[in-house]
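Left out: one protein chain. Kept in place: all the others.
Letters A and B name the chains as they come in the text, with residue numbers starting at 1 for each one.
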Amino acid sequence: MEWISRSVPRIGALERLRGMPIFGGDIQLEDCLVLRVLRSHRPHARILELEVEEARKIQGVEGVFTARDIPGKNLIGLITKDQPLLAQDRVRFVGDPVALVAARDEESAQRGLEAIRVRYQDLPAIFSPEEALAEGAVAIHQEGNLLHRRVVRKGDVASAMERAAVVVERTYRTPHIEHAYLEPDAGVGYLEWDGTLVILASTQNPHYDQKEVAGLLGLQEEKVRVIQAATGGGFGSKLDLTVQGFIGLALYHLGKPVRLVFSREEAYLATPKRHPLTIWMRTGADSTGKLLALQARIVCDTGAYSSYGVAVATRAAIHATGPYQVENVEVESLAVYTNNPIAGAMRGFGVPQVAFAHESQMDILARELGMDPLQIRRRNALQEGSSTATGQKLGSSVGILECLEALEPHYREAMSSWKGSGDSRYVRRGVGLGAMWYGIGNTGVQNPSTARVELDEDGRVTLFTGAADMGQGSTTVLAQIAAQVLGIQPDRLRLVVADTARTSNAGASSASRQTYISGNAVLEACTKLAQVLLTEASDLLRAPKDTLLLKGEHVADSRDPQRRVSFMELARRARKKNIPLSWQGYFDPETTPLDPETGQGIPYATYAFACQLAQVEVDVLTGRVSVRRIVAAHDVGRAVHPEAVKGQILGGVAMGLGFALMEEFVPGSTASMKDYYIPTARDMPEVLPIIVEAAEPSGPFGAKGVGEPALIPTAPAILNGIADALGERVYALPANLERVLEASIRAGHFPDREVN
Amino acid sequence: MRWAATYHRPSDLTRALELLDALGGQALLLAGGTDLMVEMREGKHGGSHLVDISRLPELKLLELKDGEIHLGAGLTFTEILGSELLRLHAPALVQAASQIGSLQIRNVATLGGNVVHCSPCADSVPGLLVQDARAILQSRGGTRDVPVQEILVGPYKSGIQPGELLTRFSLRSASGMWGAFHKLARRSALAIARLSLAVLARHGDEGLSDVRIALGSGTPVPRRMVEVEEFLLGKAPTEEDLWEAGRVLASKMVEVAGMRASTVYKERAAQGLLVQAMMPLVRHGN
Partner (left out) sequence: MNMHCQEPGPCGPIPVRFRLNGREVSLQVDAGQSVLHLLREKLGLKGAKEGCGIGECGACTVVVDGVAVNGCLMMAAQLDGREVLTVEGLESPVGLHPLQEAFLEHHAVQCGFCTPGMLMSAYALLARNPQPTRDQIVEALAGNLCRCTGYEQVLKAVEAAARRLASRSGT
């Protein structure tokens, strides 16, 4: 195939290499006002008084807005609408927006902000889910502090545990994590001549932004236009409204161009984080290492507002078994409100956290049974026809065994020759495995994508897609799919991307869904257009359709390629006959909703699988961990753009390494980039990505997805590596200096020296 | 961002000192800017007078004279790293320089700036302390020559008087000595030291004839650990000796810093760090 499995030049790379002003904070509008948000510094409080008149009078200030100034509905949220754009009468976390200032320049905006008077009356503040669920705890939201409870139940766990030869029970903890995308949230807005509010923003889901802003302002959706500006990474954080609502509000009242650019400090304070999870897990296996039962209780701290909390709790529950067949499952997963920062979508939605748990469990089981960690995974790996924890029978695209096989030679080599050849007594080497599975698309709900392709009378093809590319490369992949179907070079395609006025909804760029879902929508649209072209050409060339092929913007007779007709000519002919040249595609994965009591159902139409291997060196005297090598085998169905897939894996491994060893967002303490460590180039090991392709029949050319899977196995593999090196485990992330040294001491590697 | 009111760039040291004298406490020295700009972003220093000393030739001194190394306070860490002279005569300091910040930071951040900021975690300070570095402070009124330790009054509190400019450091040459600097941090670049250790040692006939150790990030200001030095002096250390030295180090550290949340980790890690840092001395044999 000409355009699939090919690493074509990335669309959009050139502009970025040249430093063109395409990001939200780069866009310059004339006479643009500056926006600033006043945020609560109290974690939980009633607003007794909010006085903005003084601020309004400050020179240079053109408007100060509060909840009273929101003309539509002052409630937003991706799943549950429980979050005000501006606090109504109560604030629920430090950073909760209270007022919006629009001014002529930064200095006036700052002065305006400082002139706003707020009086708070503190309410009891809750900082842990346990406190939030306790009897008598203050209700953060009207319906109580439990946002969501998801149960996945199958078989008979109690009796299965009794039959088990070994039962392992542990508790695992993960902290708040910050997305730390390089581009702080930013956007601008202006009024179109016809009164349309135009917002250009860093975002992962422009159509959602449009809908939400329209709702806030009480406008018809068509009166709000959201165009995705170049987005410097999102990783889930740019799904919620960040700047868009404020820009819309200011535009609505002032009608003047406005911009809102978060400082890094504000991005840290105000935007969602990864959910901290506490996972209690109990796994039982028989003497051959076959998993018999899994029990888990998962508690997710969803913070002040719901954001994607429901999805995270649900995904964590569904994926808790790991990519293994387990007949008896009992998982309860809770998303709980607290007055901590909002926890929302972050690459993996709860699965990175739960994978740390299930993969640690597998290694502990292996050790207790005297089994090889690779072997125990192989023994239990899901296959075609396997039944998952939600009772779904898997189809043919199940590549976990292939991933394990791909790793095997590396694993054997690492265990046999690398591990033993360390030269320092106080630096111990360990090898760890981490496996994962990940459902593609939103869980058990409709999440369709649409796309449109159009041929004009000059024979030029334009692809319209609402899919937001935030660096993962969706635009290029979609262009390749279109190119393949239509026989046209990707760089000859005209592209209109992520503009609500011109593209229809492709759904959010999240859940690793764009290649699979938007890819199918593009495939359908282009296939329809191709049919029209083939039909016309067949008529013109007097050749049967099945002998024709599309190539080089022509339709040619495969038996005699000189006999061909250009797209331009076909377009003109079709136009004369009134045959449409604009075709829409639509795709929605086949899922079924999960049963509310048992969680049984078909949450995803397809799953990605992976396993990674980590070779680590642990300094037993200081707790320093050095990752020397990662081998990452990922089943992506089909790598439409192999280098982009590798890029995702390489980037995911970096993020996973940070998650494993150095990242921890501490609310109230982590304020700026010097407080939060993501890996630098110097922290990265050698990484070998291996692409495994277990083709997904329902995927475009067999493709599934890789964005989130890339991240998930890394921390489990590294933590298993540390345990292998030390003989003792770390049960909380990050495995930082303190925790690793503590494990080293526990394991007896630190010669006992009382300090007194 | 609060911007300073004025900016001055004196063309030579004399003019700089005159300016500092006139401005007194209102003067803000701008060398590399890596600490200053961060503070200004936090809202500090509004209305101050920036005095740009980044190009003063007198602060770029680098020479060996009579067994003493003289280093201009305005030398950047890149310049320090590139100096063969310093590699020979101040090995611990050079190793420390390579672990500061990032290349972009090292290209502009100065030795003087790092010292004067008085962070407990300043990476350059232990390397200076092990060479009995002295700081030369000049003002319109005269010159003061003080041990660097005296400038480190407390965390972020320097002993430099208004009107004074730290112009250079004088170090006893460590030529012929073995030197090392170890930094324990949460990642490999752009990281604040959790603990750091600078060591200089010389082997004599009967054991270490000279040994100097300075600890960073373990106490309110970095300090020489004389007690550890005394323990090791004259010994041809075995690993057991190093462990004992580590115990002394950790004990002294806790005594000076008091019990803190980080003590559980640091008291062990300090021992471990010392053993690791000085292990090459054991291998060199007796």
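In this section, a contact is a pair of C-beta atoms (placed from the backbone, for glycine too) under 8 Å apart; a residue touches a chain by one contact, two chains touch by 3 or more.
Please read these numbers as outputs of a predicted model, since none were measured by experiment.
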Hidden-chain contact residue, picked from the options A:F23, A:Y120 or A:Y252: A:F23
Contact partner of the left-out chain, one of B:S102, B:S139, B:S170 or B:T263: B:S102
Residue of A:D96, A:E183, A:E402 or A:D724 touching the missing chain in the full complex: A:E183
Sites on subunit A contacted by the missing partner chain, in the whole complex: 7, 9-10, 12-21, 23, 25-26, 28, 179-184, 230-233, 235, 263-264, 470-473, 643-644, 646-647, 649-655, 672-674, 678, 680-682, 684, 687
Hidden partner chain, residues of subunit B it touches: 1-11, 15, 19, 22-23, 26, 30, 32-34, 37-38, 40-41, 49-50, 52, 54, 78, 101-105, 107-108, 188-190
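Here is the rule we go by: only the chains that are shown with their structure count from here on.
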For the subunit B and subunit A complex, residues of the former touching the latter: 1, 38, 102, 184, 186-192, 194, 243, 246-247, 250-251, 254, 264-265, 267-269, 271-273, 275-276
Residues on subunit A engaged by subunit B in the complex (per definition of touch): 106, 426, 619-624, 661-662, 674, 677, 679-683, 736-738, 741-742, 745, 750-751, 753-756
